[in-house]
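A protein chain is absent from this complex, but the other protein chains hold their places.
In this document, chain identifiers A, B and C correspond to the written order of the chains, with residue numbering beginning at 1 in each.
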Amino acid sequence: MADPMKIRAVAQADRIEVKILMAHEEESGFRKGADGALVPAHFISNVSVRLGGREVLRAQWGPAIAKNPFLQFAFRGGARGDELTVIWVDNRGDSRTDRIPVA
Amino acid sequence: MDSIRREMIRAGGLLGVLAAFGADAAETAATPALEWNHAAFEAKTVADALKVLGAVVVQDSAELQLTVPEIAEDGAAVPVVARSQLDGTRQIHLLVDRNPFSLAASFDFPEGTEAAVSTRIKMNETSDVVAVAAVGGRFYLARRSIKVTIGGCGG
Amino acid sequence: MRARHFAVWTLLVLAACAAAPGAGDSSQTEEALRASFRARGQAGLDRLQQTPLQRACSLAPGQDPPGEVRKRLEQDALERVQFPPDEHWLGDWRRGEKIAQSGVGLQFSDPPDGARGGNCYACHQLSGSEIAFGTIGPSLYRYRERAERNPDGVRRTWIRIWNAHAFNACSTMPRFGDAGILTADQIRDLMALLLDPQSPVNR
Partner (left out) sequence: MHRLGLAWLLLAMLGSGARADDPFASYRELFGDDNPAELAVAKGQELWAAPRGPQGVSLAACDLGLGPGVVAGAYAALPRYFADAGAVMDLESRLLHCMVTIQGFSRDELAAHAFSERGASQTDLEILVAYVASQSRGAPVDVPQSVREERESYARGRRLFYRRSGPYDFACASCHSLDHRRIRLQELPNLTGEEGARSAFTHWPAYRISQGAVRTMQWRMADCVRQQRLPELVLGSQASVDLITYLGVLARGGAMDAPSLRR
């Protein structure tokens, strides 16, 4: 199972700034392994961030996102204590969901 | 890579994914969070990727700011910040000219979310990085060059 | 010749030991060292064995070997230089640039039989267009202009690459010819990179 994400969501008035670190290999599909063969691509393909039932960011990613991906963005409408949910899905169908309260 | 993904989803990966969405599963199925634009991500040039994304007419805009380092210490992770000040920006795409596949990421900004994102991308070699903002049916572009250097003791 | 060398090395070893830095008994250090390494790939434990030159130059700053020792080290290094027999000094600067860029070779992680690089850019500026250059050694950009000021410039350049200790007893530059890191042909290509007017170093 994938490792937990590191999420920070900090509210200033009604603006919430989100920083996320995800644990993922992000194999490009172009790297050769120790045996000389190409290591198959393995990367996060979709990301969704929600505040309660409302989606505040959605992304599609290719294999060119750096290993252990970092994502930062900000949105309005929300308050300290609201629950932020981050979900990623990768190209093998593995996924990870983490939730934190907005600080 | 798309075939791997298709297989996994066909093989039941999708169920696990939906379960991960918990209480929102039904809603998730309705809002297609699992869309993945194969054709765009498989395009080998920025021009081809933009064509697939529907961005046929693209104009430069100073209102779309792309902040990157001029020189990257390593191509394995290059920080990129894209921010659109164009009202009504709903999407930003990040592309790398000289990567094997040009499109790196597409971000959707729902109402209430600032059209700005900071992330880290892989770069195969020295290249231009391109951000494209979708505003209604129009597309705006910003381009920066990043030098990817050889590091350390070599070898 | 051999007897003279032996005398020189004995002198050097004694000088080095006398000037050795700080506390600690050197035989204890040597013992700990051997037990701390494992032979791997092409790098055997024999690589830990110091040559007299290495031992004499293993001193802390400000504790350089005395002038007499330095002179002998330089003289010995010079005597060991092998020059190209046909006075054919310059090879191909394009190949030279590749050799200067590559840091591959002699690490336990490197293929033992593969081509080795000189890794010149790790320490020196060379071509004007390569921004990723080190500053451990002097800039060699526009090297030809400087070499031409010395009537012996070409020969001295060869000596520096072959064994830089000929001019500076305890130089930190590897002995690319003397230690067999690069072949004479590769050194010719590096000479061309430095001295050919068409080379990006001189344009």
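As a working rule, a contact is a pair of C-beta atoms (placed from the backbone, for glycine too) under 8 Å apart; a residue touches a chain by one contact, two chains touch by 3 or more.
Worth saying up front: this structure is predicted, and the values here are computed from it rather than measured.
Shown chains touched by the undisplayed chain in the intact complex: A, B, C. For chain A, the residues in touch with the chain missing from this view are 3-6, 12, 15, 17, 19, 21, 23, 25-27, 31, 33-34, 39, 66-68, 70, 72, 74.
By the touch criterion stated above, the residues of chain B touching the omitted chain are 65, 67-74, 76-79, 81, 83, 85, 114-116, 118, 120, 149-155. Although one chain is not displayed, chain C still touches it through residues 20-24, 26, 28-29, 32-33, 35-40, 43-45, 47-50, 53-55, 57-61, 106-109, 121-123, 131-136, 172, 174-175, 179-181.
Convention: only the chains that are shown with their structure count from here on.
If you tally contacting C-beta pairs for each pair of chains, A-B comes out on top. Remark: chain B and chain C have CA centroids separated by 48 Å (rounded to whole angstrom). With each centre defined as the average position of its C-alpha atoms, the distance from chain A to chain B rounds to 13 Å. Residues of chain C found to touch two or more other chains are absent. Residues of chain B in contact with at least two other chains: none. Interface residues of chain B facing chain A in the complex, by the touch rule stated above, are 1, 4-5, 8-9, 11-14, 16-17, 20-22, 24, 27-28, 31, 33-37, 41, 76-78, 96, 99-101, 103-110, 112-114, 116-124.
Contact residues on chain C toward chain B in their complex (touch as defined above): 101-105, 107, 109-110, 117, 119, 121-122, 131-132.
Only residues 26, 28-30, 40-41, 43, 45-46, 48, 50, 53-67, 69-77, 87, 89, 91-97 of chain A touch chain B when the two sit together in their complex.
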